[in-house]
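Mind looking over this structure? Questions follow.
Shown here: the complex without one of its protein chains, the others still in place.
Then we have chain A:
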């Protein structure tokens, strides 16, 4: 068994918590994978910031219609019952509390729910997109991320060091090692890889993990 979940497996785990009929926004890139792993019998309705509800998979290559794209500028298709709307309506859905779940990537998450996912500092060209809106309004704001950075530093911290996207906004974090809820400004461990001890997990986490009576096994299929 591998020592951590792949990105696809993290996305799979996040998809298991999306209810049938939920309205869901998936961030650009890695979070887009969540759509592929909806459990059988459940159908979420996906929202994209540029003004489409109920879009489906990418069309076959060569059949793209570039007027029909998602927020990542990728070609999409429509499911029956799709709708188009302008940008102000789109963000009314976002900020107005109409989305059930938003799933975003992260550079850092703090134990109080602060999220940093838009800027790695003053160098380069800043770009925020819809992230600062998305972290407000969705009933659940979840993050999917590797548990540590590429060079092994914790991404779950006491306090974020990078510029913030939003404060106190994240409610659950799905990582390559664990599922963690943010409750009362603390990281509460819900699931961890079965082969990993709590001490090992704590050693790669930048803030104290609260341990409830029951901690589930984080197990995902090979994908």
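In this text, a residue touches a chain if its C-beta (ideal position, glycine included) is under 8 Å from a C-beta of that chain, and two chains touch if they have at least 3 such contacts; residues count from 1.
By our rule, contacts and distances are computed from a predicted model.
Visitor: Can you tell which of "Cytochrome ubiquinol oxidase subunit I", "ABC transporter permease", "Roadblock/LC7 domain protein" or "3-oxoadipate CoA-transferase" UniProt lists for the chain that's not drawn?
Guide: Answer from the record: the omitted chain is "3-oxoadipate CoA-transferase".
Visitor: With the full complex in mind, choose from A:31, A:105, A:130 or A:206 the residue touching the hidden chain.
Guide: Among A:31, A:105, A:130 or A:206, only A:130 touches the chain that is not shown.
Visitor: Tell me which stretches of chain A touch the chain missing from the display.
Guide: Contacting residues on chain A, toward the hidden partner: 49-52, 65-69, 73, 84-88, 90-91, 94-95, 114, 119, 125-133, 136-137, 163-167.
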